[in-house]
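Here is the structure we will look at, set down as structure tokens.
The chains shown are only part of the set, and none of them has been moved.
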Amino acid sequence: MKWRVYLSGEIHTDWREQIAQGCAERNLPITLLGPVTDHAASDAAGDGLVATDGGFWRDQQSARVNQIRTRTLIEKSDLVVVRFGEQYRQWNAAFDAGLCAALGKPYITLHDESLVHPLKEVDAAAQAWAQTPQQVVQLLAYTCSSACAD
Amino acid sequence: MKWRVYLSGEIHTDWREQIAQGCAERNLPITLLGPVTDHAASDAAGDGLVATDGGFWRDQQSARVNQIRTRTLIEKSDLVVVRFGEQYRQWNAAFDAGLCAALGKPYITLHDESLVHPLKEVDAAAQAWAQTPQQVVQLLAYTCSSACAD
Amino acid sequence: MKWRVYLSGEIHTDWREQIAQGCAERNLPITLLGPVTDHAASDAAGDGLVATDGGFWRDQQSARVNQIRTRTLIEKSDLVVVRFGEQYRQWNAAFDAGLCAALGKPYITLHDESLVHPLKEVDAAAQAWAQTPQQVVQLLAYTCSSACAD
Amino acid sequence: MKWRVYLSGEIHTDWREQIAQGCAERNLPITLLGPVTDHAASDAAGDGLVATDGGFWRDQQSARVNQIRTRTLIEKSDLVVVRFGEQYRQWNAAFDAGLCAALGKPYITLHDESLVHPLKEVDAAAQAWAQTPQQVVQLLAYTCSSACAD
């Protein structure tokens, strides 16, 4: 049985690659999914549709296009990892966590200790708080360990 | 991971074929689904059952038979495209959009600019409004692009 | 036990008033709900928010504001009546019918015989097709008749 | 028919009081709900339970206690307003918006224009974006206006 894991959050560091590498090294039965990580492409996702003056409407159009992917992949996933870095508002990541909570979709948060207090509500509904990608890999390995026949 | 996309709407032009061609050219991991596009066969779907005098009961019988396919394929799909052409009432297409909205199934509308005002409610619940099949293909290509490992 | 009935559809004739009158005459335990019926106000519902150039974005903004009311009142209702007149595209009405179908919310259609064929899918998922407001009142009276103690 | 509206977000300004005042002035049939707004009390919500060393576990305990109220009131509400101010991370507000989106609960965002880009995903799933409490009141007045008999 393969597990689908969606990696939500900041697209500015290589945290997804680190997790992918860890999963590959341990040969885990996991499919990793995520958003489009090319920041410019993501912001421009709706640019081919209705012409706008940039600003609010341009962002609305692109965000709604991106939602097709995000919502679908989250729903198809068994587990979600939500990453918060030090920079950026990252309200979309907290929003994804809220989606998971309401859908009863288990998620793990990945962030530094300095963000514990502002992330208390997001962490409170999570199944675990990890501080490094390696801890995430450890949790994934534990979760889909072979006590489950496939 | 393959995506299932249901193409709802008018069965009088070749818009489905255009999308299929675009998906094939780009080698997208997409399965396209749709209603029975033979108009006469669709209207006659229930004719082999209870004899009617044509009219309301004949239409009811056939429409209910067609619903087996429509509702099932929409539910099995990840994304729906709802096409509105200039002709015909197309209330069944707007009805399909309402189904999607209530099911939380993301959909994209495909129609000409001249229909913007009468379609405002349908577009408001959509994830995007495209004006050409090529734009639809672009959205599909973006949505299932390779930042998702399979 | 009071019944809530949402009246969806065209806002250009007095069909809602006719139903209200019929319900009042029969002293039915029914609360009638509906959209904002002032057409200009409805189209302008979002005008106080983000400035637009009219057109698509203005319609999107207003339609999304109107959806707060429509979706909420439909969900709070026990039964919905969807009216189709001869004029106008009325895609929002067919859309409301689709919402009802997916939500398992029973609905009745109200339209002239001339629209039977184009409305076959919408009627197929309806509990009844009425041709006059008086027939609707009759169905409401029958449905909430006193064999139900309150 | 009374409407329940949950006011989510920062508890550092008087935006809730402004909305309450506006609703009262217009005599709107609205019940306003919200989180505990005493910041210290909110952070200490779980302090009477298991002793902690402060930090992560203290925050977890309190956040989980606060969730009883938040989740319940959001589910009992017909509409949610999510406020974002300039200060603070406000990840709990974005989280609440995600909850609403997954629950199909309509929500309105309230924030300054400077936050449009980082809030694009949250706004994309919202029914409207307001910039002032007065605009919110206007939307509430429109939404529950008397075209709905009670």
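Residue numbering begins at 1 within each chain, and the chains themselves are lettered A, B, C and D in the order written.
Heads up, the rule we're going with is that a residue touches a chain if its C-beta (ideal position, glycine included) is under 8 Å from a C-beta of that chain, and two chains touch if they have at least 3 such contacts.
Here the structure is a predicted model, which means the values were calculated and not measured.
Peer 1: One sequence, 4 chains in place: how many copies belong to the entire complex?
Peer 2: Total copy number for the complex in this file: 8.
As a working rule, only the chains that are shown with their structure count from here on.
Peer 1: Tally the contacting C-beta pairs at the B-C interface and at the A-C interface, and name the larger one.
Peer 2: B-C
Peer 1: Using the average of all C-alpha atoms in each chain as its centre, how far is it in Å between chain B and chain C?
Peer 2: 24
Peer 1: Spell out, as numbers or ranges, the residues of chain D touching 2 or more other chains.
Peer 2: Chain D, residues with two or more chain partners: 104, 129.
Peer 1: Touching chain B in the complex: which residues of chain A?
Peer 2: Of all residues in chain A, those touching chain B are 20, 31-38, 41, 45-46, 48-50, 61, 64-65, 67-69, 71-73, 76.
Peer 1: Taking the complex as given, what residues does chain A use to touch chain C?
Peer 2: 50, 52, 56-57
Peer 1: Within their complex, state which residues of chain C touch chain B.
Peer 2: Per the stated touch rule, the residues are 55-56, 59-60, 62-64, 66-67, 70, 84, 88-103, 113, 115-125, 129.
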